[in-house]
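Mind having a look at this structure? Questions to follow.
The other protein chains are all here in position, but one chain of the complex has been omitted.
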Amino acid sequence: MRHVVLERWSRGESCVHRRDPRAKIVALITFLAVVATAHRALAWLAPGLLLLLLAGLVLAKLPLTGALVRAALVVPFTGVFALICWFAGEPALGLRLLAKSYLSALAVIWVVATTPLPALLNGFEMTGVPRFLLMVCQFLYRYLFVISEEAQHMSKAAAARGTAARNWTAPGPSFRAAAGALGVLFARSYARAEDIHRAMLARGFDGRFLQLHSEHFRPADTVFALVASLAPVAVRLTVERVVG
Amino acid sequence: MTPLVEVHGLHFRYDDGTAALNGVDFHLNAGETVALLGPNGSGKTTFVLHLNGLLRGQGRVSVSGLTVEPKNIPAIRRKVGIVFQDSESQLFMPTVLEDVAFGLLNRGLDSVTARARAAAALETVGMCAAAARAPYHLSAGEKKRVAIAGIVAMEPEVLVLDEPTASLDPPGQRSLAGLVADLPQAKILVTHDVPFALALCQRAVFFQAGRIAAEGPVEEMVCRFDWHFAFERSKSPR
Partner (left out) sequence: MHIPDGFLSTPVWAALDTAAVPAVAWVARRAQRGFDDRQAPLLGLMGAFVFAAQLINFPVGAGTSGHLVGAALLAFTLGPAAASVVMTAILGIQALVFQDGGLLALGANIVNMALVGVLAGYLPYRLGGAGEWRRFSIFAGASLSVVVAGCLALSELLISGVKMQRSLVGISLAVFLVSAILEGVITLGVVRSLERIQPTLLQDSPPHKSPALLFIAVAAVLLASVGVLFASQAPDAIEQLTDHAGPRSFGWLRQAGTGLAGLALIYGVCLAIGRTVSRNRSV
């Protein structure tokens, strides 16, 4: 699955990796807001912000081509809309959409590729996301691979068993096999949740998940948050003053 | 010497009415390692779940002098540690260290102490290097070790392992046996792995249809119930 690559990158070592997730989240949201609210001089702003992100990627010792390619995952979807705008007589709007969504995706990748997801999720608590929701996300991510593997096994088993009739005019049996597989997967996932709950109870769980608190915000983190947030703002102000 | 674990006349029925335990009497002394043998479905795992109150049946179950009843459950769950068969569902926290620290935090320890004790437990099982990793990426043997660390960190008096060597390769089984042998707690091993039981246990208890059919030294149980894999392909020519 695609997320394996990001996970590997997030376990790397660099000055960016070592920063507190909360500092990176502050920088990310600022960057995204700068991109989202930009209207003027995008032709100059976009390359400027791209350079900033490239610098960030280099600092984080991340593979440049890998990251740039991965951000391009948004291109197919955005490209369709860009085409629509082109046909509607507004190609500039289409290009704006492409630039903005690409830059935003790359920024997210930069943060996710330098922070293990569990730590990143914990960091989001400062943005006001309910803790319960974050816990659900943690469990989701923890078991994502496990359940997906089960699904793949069942899919192969169902395919091997139920689809002698896998011709395209009679989808019935394969459809039923797929529906059956999903039903079983659902029941199994539900049962696994009960096993997990039992294991939790056996180790003294009494209703609240207690957090192993991470280390405190260090001065380096504050500096990083300030610099990384102000950088895109500075770039934008400069471009708009010079060009606008 | 009073036994660490005492069970008298334990009966249990599932919600649908099927009888799972039909009067089990059991005891475990400090320092002992006992094997629970028996066919699948004979009630071994069901029995073991009564020892920390996850299941409640009729009869008397007491651990370290405390009867298993609602007011004693938190204390009992600190005394009895169960390592379940499925490590994947037992290691449910996002990282190894957080998982091992889970029980410690629930005991009321602060983050710093919990972190230190968890690290020490991981050291005991030789899994220090994996502290920041996600459990999913570990091998079966590594997961089992981390699961054991999570239980051992809580310093229980009784350690229960449910089919610990299932899904481990032979070297993994050997290494696990070594680890388990070194743990000081009184142990209950639910297992089909006869060599494992022979190597580690002084005594075995044989479950059949929800009750204990016999108990005694492991070799005796193995012989009496023909509980071994001695398969010989017939020598007649094809």
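Just a few scattered comments:
Chains here go by letter, A and B, matching the order in which they are written, and residues are numbered from 1 within each.
In this text, contacts are C-beta pairs under 8 Å (C-beta built on N, C-alpha and C of every residue); 3 or more make two chains touch, one makes a residue touch a chain.
A quick note: this is a predicted structure, and the numbers were derived from the prediction, not measured.
In the full assembly, the chain not pictured is in contact with A, by the touch criterion defined above.
Screening A:V26, A:A60 or A:C85 for touch with the missing chain picks out A:C85. Among A:L45, A:A60 or A:M200, only A:M200 touches the chain left out of the display. Counting the whole complex, the residues of subunit A in touch with the unshown chain are 2-3, 6, 28-29, 32-33, 35-37, 39, 70-71, 73-74, 77-78, 81, 84-85, 87-90, 93, 96-97, 99-101, 103-105, 108-109, 112, 117, 120, 128-130, 132-133, 135-144, 146-148, 150-152, 154-155, 166, 168-169, 171, 174-176, 178-187, 189-190, 192-194, 196-197, 200, 205, 207-209.
Criterion: only the chains that are shown with their structure count from here on.
In terms of their C-alpha centroids, the spacing between subunit A and subunit B amounts to 39 Å. Residue ranges on subunit A touching subunit B, taken from their complex, read 7, 11, 116-118, 121, 138-139, 141-142, 145-146, 192, 195-196, 198-206, 210-213. Those residues of subunit B lying in contact with subunit A across their complex are 52, 54, 74, 77-78, 81-82, 84, 86, 88-90, 92-95, 97-98, 101-103, 105-107, 111, 114-115, 132-136, 150-151, 154.
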